[in-house]
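Shown next, in structure tokens, is the structure this report addresses.
Selected chains from the complex are presented in situ; the others are not included.
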Amino acid sequence: MLKAKVVGKVWSTKKISGIPTGAFLEVEVEPAGTRLIAFDVLGSGIGELVLVATGSVASAWLEGVAPPIDALIIGSIDESSQ
Amino acid sequence: MLKAKVVGKVWSTKKISGIPTGAFLEVEVEPAGTRLIAFDVLGSGIGELVLVATGSVASAWLEGVAPPIDALIIGSIDESSQ
Amino acid sequence: MLKAKVVGKVWSTKKISGIPTGAFLEVEVEPAGTRLIAFDVLGSGIGELVLVATGSVASAWLEGVAPPIDALIIGSIDESSQ
Amino acid sequence: MLKAKVVGKVWSTKKISGIPTGAFLEVEVEPAGTRLIAFDVLGSGIGELVLVATGSVASAWLEGVAPPIDALIIGSIDESSQ
């Protein structure tokens, strides 16, 4: 998984069928600084630190027939120790 | 998913069997600047900002017996907030 | 697989359903220095050198209906020869 | 998919079972310049510009019981527009 901070939101009206209910959030991976768009069903907000799972496991967790989603916010991070 | 801009189109006459109907579009990932070829069924045009899903979820969404497609444009981006 | 050192732990209370019992550990990949969060069922500790498998094979090994886990610590490294 | 140029060929006599009939070609990804080995069933030649699909979709397209192939040349590029 990736540790990432929610930095924005993306809206898409013209899209293919089969996208589940949820939001497309732009996240910035820490500490790498790279960005990707993750699907969110938790109602995550801007600035929130989250865990993102990528690849087919994101699609497999979502309901529906193989939704074409390759990144999913699986949790909000309470705290990290190092 | 990746946020990317459509920057070109690729034609292939000599290809393997099982490629569905659609277009191969070259996209530039934002903000990384890397490029890949994504399959498009939405009629996306040059300069359009799109969401691209990568990996086996792209193939799983398409009809047919496991088409060898690893990147799919799943939507056109209306707007981003940051 | 990746050779990585455990460098921290992450807690998440608000999370999606289907996450198995275990810990989310932050690991630093050697020698690249990149970081990711791996799921751990072995009780690995800070400073321990581990083997991490990534992608859908992590989810497939875990019990449950397709848990959205994309990185799993599969072993503790005793020794490396080079 | 990746746009890549065929730059070489690789031969392997000692190999695991289940590799289908075809060639292992070294390709250079454009414009990144990275290299990988892709499986080819189209008879692609040195210097040819091709489309490469990576990941499990390559294996899924090939006949046989899950051949351990993670990159497949799916077409020869006629032309690109930008």
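A few points about this structure:
When the chains are written out, they are named A, B, C and D in that same order, and each has its own residue count from 1.
Going forward, a contact is a pair of C-beta atoms (placed from the backbone, for glycine too) under 8 Å apart; a residue touches a chain by one contact, two chains touch by 3 or more.
From a predicted model like this one, the values you see are computed outputs, not experimental measurements.
Each protein chain is a copy of one sequence, and the assembly as a whole in this entry counts 5 such copies (shown in place: 4).
Basically, only the chains that are shown with their structure count from here on.
Hopping across touching chains, the smallest step count from subunit B to subunit C is 2. For the pair subunit B and subunit D, the fraction of shared interface numbers is less than half, so the two copies use mostly different residues to meet.
A turn of 70° superposes the CA atoms of subunit A on those of subunit C, with the angle given to the nearest 5.
The centroid of the Cα atoms in subunit A and the matching centroid in subunit B are 19 Å apart.
Per-chain CA centroids place subunit A at a distance of 31 Å from subunit D. Contacts with at least two other chains are made by residues 55-56, 58 of subunit A.
Taken as a contact graph, with one node per protein chain and an edge wherever two chains touch, the assembly forms an open path, each chain linked only to its neighbours along a line.
By the definition given earlier, chain contacts exist for A-B, A-C, B-D.
Those residues of subunit C whose C-beta lies close enough to touch subunit A in the complex are 7-16, 18-19, 24, 26, 34-39, 55-56, 58-59, 66-71.
Across the complex, subunit A meets subunit C through its residues 1-3, 31-32, 41-42, 51, 53-58, 60-61, 72-82.
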